[in-house]
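Missing here is one protein chain; the remaining ones are kept as they sit in the complex.
Going by the order they are written in, the chains are A and B; count residues from 1 in each one.
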Amino acid sequence: MENFIIQFLNGLVFSMLLFIMAGGLSIIFGQMNVINLSHGAFYLLGGYVGLTMVRQMGNFWLALLIAPLLVAILAVVIEHFLLRRLYGAHRHLEQVLLTFGLALIFSDLIQWNWGAYVQSVPPPELLSGHVPVFGLDFPIYRLSLIVFGVVLAAVLWLILERTRIGAIVRAGVSDAQLVSGLGINIHLVFAGVFAVGTALAALAGVIGAPVTTLYPGLDFEILILTVVVVVVGGLGTLKGAFAGALVIGMADTLGKAYISEFSLFLIFAVMAIILLLRPSGLFGLEGIGT
Amino acid sequence: MNQKKSGVSRRDFLKLAGGTAAAMLAAPSLSACQALGGGTSGPITIGLLLPYSDIYAVLGESITDAITMYFDEIGNEAGGREVQFIQEDTEIAPDVAQQKAIKLVEQDEVDLVAGIVSSGVLMNLRDYFHDNQKLLIVANAGANPISRDLKSPYIWRTSFTNWMAPYSMGGWAAENVGTSAAISVPDYAAGENNITGFTQSFEEAGGEVILVQRTPFPNMGDPAPFMAELADSGADLVYSFYSGGAAVTFVQAYSDFGLHGQLPLLAAGFMVEEDVLPAQGEAALGVRSTLHWSYLLDTPENNEFKQAFRERYERDADVFAVQGYDTGRVIAEMLDAVEGDTSDVQAMIDVLPDISFASPRGPFSLDANSQAPRQNEYLREVQMVEGELHNVVIENFGEIVDPGDNSQG
Partner (left out) sequence: MTAVDTPLLRVRGWVSRRRPWFLAALGLAAIVWPYLASAIKPFYLSLTIDILIFAIFAMSLDLLLGYTGLPSFGHAAFFGLGAYVLAYIASRSDLALNLTSNLLVTLPVVMLVTAVVALIIGFFALRTSGIYFLMITLAFAQMLFSIAIRWSGVTGGSDGLPGVARPTVGVGPLSYSFGSRTSFYFLVLLFFVGSYWALRRIVNSPFGWTLRGIRENEHRMQALGVRTFRYKMAAFAISGAFGGLAGMLFAYYLRGASPEMLHWSTSGEVLIMLIIGGPGTLIGPMLGAGIIRGFSLLISSYTERWETLMGLLFIAFVLYAPQGIVGMLRQKEKEPDG
């Protein structure tokens, strides 16, 4: 039981990290109907930019703010020059090609610039140290990740459900034409959504770096997990991303803890079973992505 | 086709793409100097089959740097002939590696091939080199079967076998640290080699392995879930073998969850080698490991090598660089012994067991039976030395040589 509670906490930590990633990817898919395979590359880029800032300025919190911002600017550029040509469900295959191409380029240039060595980012002074949980020291930084994830989920939910911008974005999920009919600049909305979604990936990169460390190849590792989360939760909803993150985060952690040899198998088995029972994921919107 | 509304024009894009491409192609590359080798005259060409992309790139670059450094030191000449290299990127993909091997051997007609980082790649290339009777000098991959049931006369190793480090650690651990052990390794062939090697000598010395933890391969992900099981195991010590990203996350999680200092962590030396130590930071302090080299090994050969490497590449050498350097020396001495005649592969093979020299890792020679090195195995401990983390040599276990069969794990 004590062991289970510790593993449950571990599961929550990993789930929240996945949620920050999946939330971004889910918004991009739901609002823009774009399959974005470069999301993992933005995690890694965010992490490395954060690393450089921590090294240069010695301030984790500043990195947490600025790295996502820089990556968001990059996202706006990509949206404006490339992605904008490819909107629409009938162009999913081209989106796959474009974003996979971008992922390859970023992955390669990141290795060029930061090298292939594993790099670690120390957690901020304020959050280092442990608290005892049933005889095991539990790192405070990891516990704070849980809090951060829940708060972020709440903030995103409030923005989407309670603000005018949120209403526009939600309307865009179901009907982009309606939104532009209302005289709203849909291009601006799309650029904004892509920037925010990508910034979330970069944010996850900065926050996740002390846990996952940074190394070439991590981008695609994270990407696959994130896509699994989004699909399990169902495309296009924040609720889905949150639920999917919990399911996959828990399955991965408990699988590793209790049947470690089969944990890789387990994640995909869980995804297959959920999709068999609910072909649009747990909370997927009808008609999106099918 | 109406896509001209926004953004860069196609011409701009092409210019950008073309410019980038040209810049990259112009970048200095070893492969630029291609020439046909083979036979007894003209330059000798050596194919380098190594990974240069993704996480293994660190190993590929270390080996390449050190091997070229060695040949530069001897004037790029061996057996009276000029020596040239052709580099090929294997990635970590056996199919790519095999295509590149075909290119090097059949098209570039290299005189021999050196390199190979991943054991999986080596296992898949084994038949190609064996059937084509082409000499392959392995500078890293430690798969046991290549020195045992899948031995080929054409494949020799200057690195190690996966049995050496764990077997050396097992006996010492049982006698000096404790008699019950938990093992945590990635779930793949090299992990299994570590389990059997450690268990064999640990149990011979009266110890008992009470837990074996096999973690997901190739992507371990967050190792936090494995920590509780290790903490609860009741073992006196943990033996472990990870490399690259997993080595860093494992050692950090071990420390984050308070196991560091409570439960002694022992490891195969790669887990705390110079390539990962800076990222592990103080979490690695006190980790004891076995390996055939240490940065702090205080011998004239090692000090000279370290200094030369540092001056040339502006970074510290690691064990992979040592392996690359010795690979260079083995090749050069072999070529000298056959007087530059690479046409007879059997003649080259025949001189290999006679090669012995003082390497940065200590006395080095090739064992005719296992076709792998006879070399010292060192017990090391991570300590802070003049503000930097390094492995301090605690004990020299002396010469080790692979048994050439599975009798000892």
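By our rule, a residue touches a chain if its C-beta (ideal position, glycine included) is under 8 Å from a C-beta of that chain, and two chains touch if they have at least 3 such contacts.
All values reported here derive from a predicted model rather than from experimental measurement.
From the options A:Leu9, A:Ala22, A:Val49 or A:Ala103, the residue with contact to the chain not on display is A:Ala103. Of the listed residues B:Glu106, B:Glu304, B:Glu339 or B:Asp354, the one in contact with the hidden chain in the full complex is B:Glu106.
Residue B:Asp187 is the one among B:Asp111, B:Asp187, B:Asp318 or B:Asp341 that touches the chain missing from this view.
Within the full complex, the residue among B:Asp72, B:Asp95 or B:Asp405 touching the omitted chain is B:Asp95.
Seen from subunit B, the chain kept out of the figure touches residues 1, 3, 10, 13-14, 17, 20-21, 24-25, 27, 29, 31, 52-53, 88-89, 92-96, 98-100, 102-103, 106-107, 119-120, 123-124, 126-128, 143, 145, 149-150, 187-190, 192, 216-218. Taking the whole complex into account, subunit A touches the unshown chain at residues 35, 82, 85-86, 91-94, 96-98, 100-105, 107-109, 112, 220, 224, 227-228, 231, 235, 261-262, 264-265, 268-269, 271-272, 275-276, 279-281, 284, 289-290.
Everything that follows uses one rule, which is that only the chains that are shown with their structure count from here on.
If each chain is reduced to the centroid of its CA atoms, subunit A and subunit B end up 34 Å from each other. Residues 3, 6-7, 10-11, 13-14, 80-82, 84-85, 108, 111, 115-120, 122, 130, 135-139, 141-142, 211-213, 215-218, 221, 225, 252-254, 256-257, 260-261, 263-264 of subunit A are the ones that touch subunit B when the two sit in their complex. For subunit B in complex with subunit A, the touching residues are 3, 6-8, 53-58, 61, 187, 213-216, 219, 221-222, 224-229, 231-232, 244-245, 247-249, 252, 256-258, 275-276, 278-281.
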